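Every protein chain of the complex appears in place save one, which is left out.
Naming follows writing order (A, B and C), and every chain is counted from residue 1.
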Amino acid sequence: MNSFGTLFRLTTFGESHGAAIGGIIDGCPAGLFLDMNLVDSELLRRRGDSPDTTSRREADHVEWLSGLFEGHTLGTPLAFLVRNEDCRPQDYDALRGLCRPGHADYTYESKYGHRDHRGGGRASGRETVARVVAGAVAKQILSQKGISITSTFDASSVSCTAIGLPAGVGEPVFDRLNARLAYAMLSIPSAVSFTMGDAGNDNIDVWADAWTPHGKGPTLTATNHCGGVQGGISNGMPVVFHVGFHPPVTDPDGMLCRDMEGNLKQVVPGGRHDRSHITRLPVIVEAMAAITLLDLLLQANS
Amino acid sequence: MNSFGTLFRLTTFGESHGAAIGGIIDGCPAGLFLDMNLVDSELLRRRGDSPDTTSRREADHVEWLSGLFEGHTLGTPLAFLVRNEDCRPQDYDALRGLCRPGHADYTYESKYGHRDHRGGGRASGRETVARVVAGAVAKQILSQKGISITSTFDASSVSCTAIGLPAGVGEPVFDRLNARLAYAMLSIPSAVSFTMGDAGNDNIDVWADAWTPHGKGPTLTATNHCGGVQGGISNGMPVVFHVGFHPPVTDPDGMLCRDMEGNLKQVVPGGRHDRSHITRLPVIVEAMAAITLLDLLLQANS
Amino acid sequence: MNSFGTLFRLTTFGESHGAAIGGIIDGCPAGLFLDMNLVDSELLRRRGDSPDTTSRREADHVEWLSGLFEGHTLGTPLAFLVRNEDCRPQDYDALRGLCRPGHADYTYESKYGHRDHRGGGRASGRETVARVVAGAVAKQILSQKGISITSTFDASSVSCTAIGLPAGVGEPVFDRLNARLAYAMLSIPSAVSFTMGDAGNDNIDVWADAWTPHGKGPTLTATNHCGGVQGGISNGMPVVFHVGFHPPVTDPDGMLCRDMEGNLKQVVPGGRHDRSHITRLPVIVEAMAAITLLDLLLQANS
Partner (left out) sequence: MNSFGTLFRLTTFGESHGAAIGGIIDGCPAGLFLDMNLVDSELLRRRGDSPDTTSRREADHVEWLSGLFEGHTLGTPLAFLVRNEDCRPQDYDALRGLCRPGHADYTYESKYGHRDHRGGGRASGRETVARVVAGAVAKQILSQKGISITSTFDASSVSCTAIGLPAGVGEPVFDRLNARLAYAMLSIPSAVSFTMGDAGNDNIDVWADAWTPHGKGPTLTATNHCGGVQGGISNGMPVVFHVGFHPPVTDPDGMLCRDMEGNLKQVVPGGRHDRSHITRLPVIVEAMAAITLLDLLLQANS
């Protein structure tokens, strides 16, 4: 539904041009000192600085509504919100009643009967703010357990690595670690593919990562083609996966839009739109990885 | 956990060399005439006929334990089992206490403290029998709603298409249709990648599938690069995705295995092992697609 | 966890003396005109007017953060909050580190290791604000479907009736209508008992409510001892149940409290405490009934 996770769970809310974006985090352990600076720096990464990225400059100030007392978590739900301040909804007036190609406009209209046409409503990338905040909290908890998450990227594929995850995380059959990661990543707006380890190689030897004999080296296997997951469960090696994204689909120069009867109309959308957004995605990938790994780790320990 | 789905749900059980494999299907509507022949033919596809595939010849006879009365579903849970008959557990004696490379042996041992070493236990591909049975039931229900699922395959990537799914299926943010499909596919043993539509293309025009004007053609968009899903929700076009698999990792000629202390030992595994299994996978991909799409369709209609 | 419901779901947050109380409502259908006055009047009932009830005068102003556009619901999550304004946390300073008898102080301390001692934290009756808001929304949706909920009360037992619920609501075995209502009611702070229909009568004839012959009367059964539920599923008759509560357990005149080592100390708690709160409970009972019945109704229709 609108929640993600079982033992460490995020429930989000908020449309792009509504009053605020936010969420409730359940399952945060009691007694954790929550570093607000870490949360802010993650949101800064999400905003991006390059002239190529969005010119929407939100302050992204997080207000915490519950779950904290004298700087530490209570173990009760952590609710937070971020006000939508830098809105220019009038930029979207030209789009009222029209569906842009490649966007969720048409599908939302079909599903709900009407929609908030301003800025993409709930389909907007803005809802990833809540994910990044929860990811920042999850990262702090994982960090205390010796688990760190990093990422790199190129033009279309973002690659993520988690180091320190103990063996035994992931549930057999349906809740496999790779399946849960795929679920998390494909839920990111504009994500189109997920790959675990070194996919594409048909050589048995590659997939049967050879064991390192006891005492001969610090790692379990000599290679790590499987990306740290065997049979859907972690083996203690670094967890490695790759997520592919398509580029932003709003062309600021003009697009042929459609109304609900099927008539086409050329529109210059207005508003502010990214020409490239790949630099903003790694922090979101890491956030989803953190939330997923923490949830599965808690399940494994229960 | 061990269940898959929310409104149409499958809970499975069974190890490769236990008494039986089976499951409980929840959410099957009342009054459906269940065609047993369809279920059997799907299981036949799973077994495969090529000399290249497994030589384990299970009868795969499905026994239905509940949920049916005078040939029709009652709306109560449908429980079924398939006895494991063609077992030769002694083939696995050589593997007691040893972990094969590339398998789940080590991770299961780490997670549970001990395991059923015979035939891969619950990590075995045999548990996919339950998925195929449930998929066959789901396909019949979808078929009554005008939705059909087909697939093709090559050496490593299986491609699946679902035709007839109405627009509006999928839930925004976390339960996106593409995310749920990715989750389903990566849970299949040996799956390593998931791709929606035509991933890999960085051209905006490609991703902004152009609309077909009203009355000018039978389809919503002129192309279908997005694979029938926009913003995580179906738009009525065919849903298209691809799943990548790695080859079977048991080398019948011998493998360097590892015990839990780290000592290595060369073993010829015995038992019967596939050298290639790609022909057996499409029916499993279709089954998972059917279960997922039906579940999301029910959610969309609620 | 911290959520209630499956298809119509409420996730809440907030401690008594934190920044705010609130929640996220999932599953609200699109296109509903949300009447804010109804929400406010329900909150007014919860506050109570009698001099016997609490002297904490919160404004209880609801701020809606998402899910609404031009007065109508979008079908996306409805998030709301109510600021805690009338706080006097210093009233609770005397209780820092002490556990009052009959309260959740000790159990929260045991579970979490520390707690927010101000005003009962999350165990406070104040979290029922979120339930009443969600209940007000649920009532409006039920009202459109011809279902109404009323209640009466006496010194310790509140009685609730729901009229208009169609037959067939409730799921067999575990998610029975009476079981879900019991779960909802016993989750209300200070609730101690739940009774369906006319419990306590051992006469078979009473429990086998006689049918009204077709055309002889407007109702299905001549009596309604079972309270509208047979086999855990509604039969169309009014759903009737009773909830018993214990009185408030904070004695403003003084209580023997306990610290975590076991030492006892007499304390006059300060703060503001109700001597009786029964007049405030019916709206909470109705709210929980509305949320539960709507959720089960949606499940039945799916």
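Going forward, a residue touches a chain if its C-beta (ideal position, glycine included) is under 8 Å from a C-beta of that chain, and two chains touch if they have at least 3 such contacts.
Please read these numbers as outputs of a predicted model, since none were measured by experiment.
Although one chain is not drawn, the whole complex shows that of C:P77, C:G197 or C:P282 it is C:G197 that touches it. Although one chain is not drawn, its touching partners on subunit B can still be listed: residues 1-3, 9, 11-15, 18-24, 26-27, 30-31, 63-69, 72, 74-79, 81, 111-116, 121-122. Seen from subunit C, the chain kept out of the figure touches residues 1-4, 12, 99-104, 106-108, 110-111, 122-123, 127, 155-156, 167-168, 170-176, 178-187, 189, 191-197, 199-204, 207-211, 213-215, 220-221, 226, 229-236, 244, 246-249, 251, 255-258, 261-264, 300.
Here, only the chains that are shown with their structure count from here on.
Nearest to the overall CA centre, using the mean of each chain's CA atoms, is chain A. Chain centres here are C-alpha means, and the one lying farthest from subunit B is C.
For the pair subunit A and subunit B, the distance between mean C-alpha positions equals 25 Å. Taking each chain's centre as the mean of its C-alpha atoms, subunit A lies 34 Å from subunit C.
Residue positions of subunit B touching 2 or more other chains: 172.
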